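Only a single protein chain was left out; the remaining protein chains are all shown in position.
Then we have subunit A:
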């Protein structure tokens, strides 16, 4: 009987993606799963291929998850979040101003220039701008489109927004909580040079998206992912590279804020078409 198979799609937002999935491939194959992967240059084609059945699983950004969900529904099928990283749960984004800024609270940002990441960045653009809009604050957005199509996986846009804040080119900047800490620690932001004036509600990030009905291979894939241990010296370096300490069961309760933002600015249509006017992945 042939071994169960899985063909995974992953977006090559960084060269390390090759190392990670080649390493996982060897580990998974050693445990009876005939696993392989294909790399995409952006999330949109990956999602379309998942829904069309050309790949069995997609290592999806949260935005890609939303589109997969919508495209699948439009095609009369469903998708499921098979697994996610422990580090993908309960994130927040923050809006940061310079320490000497007169802005003390969210309302003070009205009419000011706010720097965000790429057009398709959930954490540095869509969710924080949705947060400001929900607070009734209208701002002048300055976008830093680095790695468009990568859904914010490329940190460049966020870092450029932070640099613009330090340079005094903008009044505020949006970023994920962990990147605020990272930018302070690496010196992009001066240690006591910024103040957090807004923090979003918690949301979830990437998930491993699969299509129904799930094959034997996909079920085994999920089981093997959840069985990966940080104590295993073969996978630990890969987990370190991928930025997790354990895989968790996938959940879809943490995507509401992003879905609201996507609907509010028409990024995707309800049936999953790309409708953002100036989005060219």
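Following the convention adopted for this analysis, contacts are C-beta pairs under 8 Å (C-beta built on N, C-alpha and C of every residue); 3 or more make two chains touch, one makes a residue touch a chain; residues count from 1.
Rule of thumb we're sticking to: contacts and distances are computed from a predicted model.
Engineer: Not counting the visible chains, the remaining one has a UniProt entry; which protein name from "Putative Coproporphyrinogen III oxidase protein", "TusA-related sulfurtransferase", "Fe-S oxidoreductase" or "YeeE/YedE family protein" does it give?
Structural biologist: When "Putative Coproporphyrinogen III oxidase protein", "TusA-related sulfurtransferase", "Fe-S oxidoreductase" or "YeeE/YedE family protein" are compared with UniProt, the left-out chain turns out to be "TusA-related sulfurtransferase".
Engineer: Given that one chain is not shown, which residue among A:5, A:19 or A:87 touches it?
Structural biologist: A:87
Engineer: Among A:111, A:237 or A:277, which residue is in touch with the absent chain?
Structural biologist: Once the missing chain is taken into account, the touching residue is A:237.
Engineer: Can you tell me which of A:199, A:215 or A:275 touches the chain that was removed from the display?
Structural biologist: Spelled out, the listed residue whose C-beta touches the missing chain is A:199.
Engineer: Considering the whole complex rather than only what is displayed, give the residues of subunit A touching the chain that is not shown.
Structural biologist: 86-87, 89-92, 94, 176-178, 180-181, 184-185, 191-192, 195-196, 199, 229-231, 233-234, 236-237, 243, 245-246
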